[in-house]
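What you see is part of a larger complex, with each chain still in position.
Chain nomenclature is as follows: A and B, assigned in order of appearance, with residue numbering initiated at 1 for each chain independently.
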Amino acid sequence: MKIGFIGLGNMGNPMARNLAKNGHAVKGYDVVPALLDKAASQGIARATSVADCVAGSEVVITMLPSSPHVRSVYGNESGVLAHAKPGMLLVDSSTIDPLTAREVAFDALAKGVAMVDAPVSGGTGGAEAGTLTFMVGGEAKDFEAARTILAAMGKNIVHCGGSGNGQVAKICNNLMLAIEMIATSEGMTLAAKLGMDPKVFAGIVNTSSGRCWSSDTYNPYPGVLENAPASRGYAGGFGADLMLKDLTLVTEAAKQAKVPVLMGAIAQQVYQKHSADGHGGKDFSSVILQYLKT
Amino acid sequence: MKIGFIGLGNMGNPMARNLAKNGHAVKGYDVVPALLDKAASQGIARATSVADCVAGSEVVITMLPSSPHVRSVYGNESGVLAHAKPGMLLVDSSTIDPLTAREVAFDALAKGVAMVDAPVSGGTGGAEAGTLTFMVGGEAKDFEAARTILAAMGKNIVHCGGSGNGQVAKICNNLMLAIEMIATSEGMTLAAKLGMDPKVFAGIVNTSSGRCWSSDTYNPYPGVLENAPASRGYAGGFGADLMLKDLTLVTEAAKQAKVPVLMGAIAQQVYQKHSADGHGGKDFSSVILQYLKT
């Protein structure tokens, strides 16, 4: 397929390369010249503008930092929607708020262009390895069309329902994840301070009703799981500042939906303090340092 | 074995009967005459006092509502410790704070009597079916001795380390469980209000990083899991007021240990409000009503 790819940063660059590796003709664009140069040196064709990237493509994929970027890249007079043609498929893999995702998809639909939202989990490691998870919101037929292309970049591609639901799934999952990581941090720290061996406690929790992904797969207590970031100084993984960004997105979506999310608001504050304390670049499981350091 | 069993309430009664069913000679005692009568009618020998219940027993098991009861039943001048003899094994299956558990075990040790703390999870259903989980704190040899007896009442018997660690494992697991149940309640409610099908969302979370026991085994959203209390009006299961009791225990233990448990304190408040709103008798997953009803 002829694919235009807009946004060639830490995530977009390896995603575009995996598409090319799988035989697609990929033309890339980024407003940052250095990112464009780098991709060009790695075999991605160089587009001169958004318009040029869209022109002649069958599929356009975007990977952008935030809602305002998505609004601008799609909605500007020289943006994606101004140049997209019926029959094209648009895929936005940015993590943004569901309302913006739905508005942009609606504008695309109004021009007869199909669009799905397809945020990812798996981080830069998953992007490089082509093992990302895609959570996809949109019509069933558009999801089917997107799936074959996304398969070049990920191994788990899930249909979440109509437009915007990919974003809903992503941010609501991460809401739960953040709270559970802090819950695990509190439970592990308290059990240890009350005299239990952290590994023994984790073993019991993980076969009991307190188990969660944060306790059995990504335990934040140093030394409990050999391969978790906690056992290598919280390097790599999913950065605390990225979690903070998602918590900000989800608590703002909750305000718009008028749903109280008391635990989510606390989690947002805990990560905000963690970031202000200088730990934003560490893996998000480092939030246990808010407890262990005391 | 000759076993004395003190505390024949909703949990103690079926536990004592399972011991008898497995061939042990069980003598029971309770301060409430009606409970004593009931047990006697079910084949448990009737002791006339704590002293009588302890006399001649090889093992004494207690199942009591709270720390003050444990202190009183063990420590009174006519209590268990006053009549226990070296060679006996004492097993306290009450859920109490770890410090009290350690103090009573220390007093037992001072008299040359072995003691383990062995709180349970699994509720009255598990007590009836003999499928409780026992979290046991004490010396390895005492754990081994207890295991063969506990096997008549449960199927998962775990050694948590030294004295008091059974209690630590129990309350720290439940700390995590309560927070995760509220996290699941917030995530499920928000995803639904933002337009996702709750079953589809649960399916995605349960194969992703937000998964936890509360989402994949005991989901609080009505209709997501056919066999969960949420799908039968929150009847049965583990009562919200029992969870509130455990949260009170664990947040007080955290105060003594000087460990901040911010999420735990919030969870305690949310369950306190839930109870004050009249839902204390429902299954603890009904806490989602704090979100859904709005």
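Note that contacts are C-beta pairs under 8 Å (C-beta built on N, C-alpha and C of every residue); 3 or more make two chains touch, one makes a residue touch a chain.
Keep in mind the model is a prediction, meaning the values are calculated, not measured.
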For validation: placed chains = 2, all identical. Expected total copies in the complex? 4
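In the analysis below, only the chains that are shown with their structure count from here on.
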Taking each chain's centre as the mean of its CA atoms, how far is subunit A from subunit B in angstrom? 39
Spell out the part of subunit A that touches subunit B in their complex, as residue ranges. 98, 121, 133, 135, 156, 158, 160-162, 164-165, 168-169, 172-177, 179-180, 182-184, 186-191, 193-197, 200-201, 204-205, 207-215, 217-218, 250, 253-254, 257-264, 266-267, 270, 291, 294
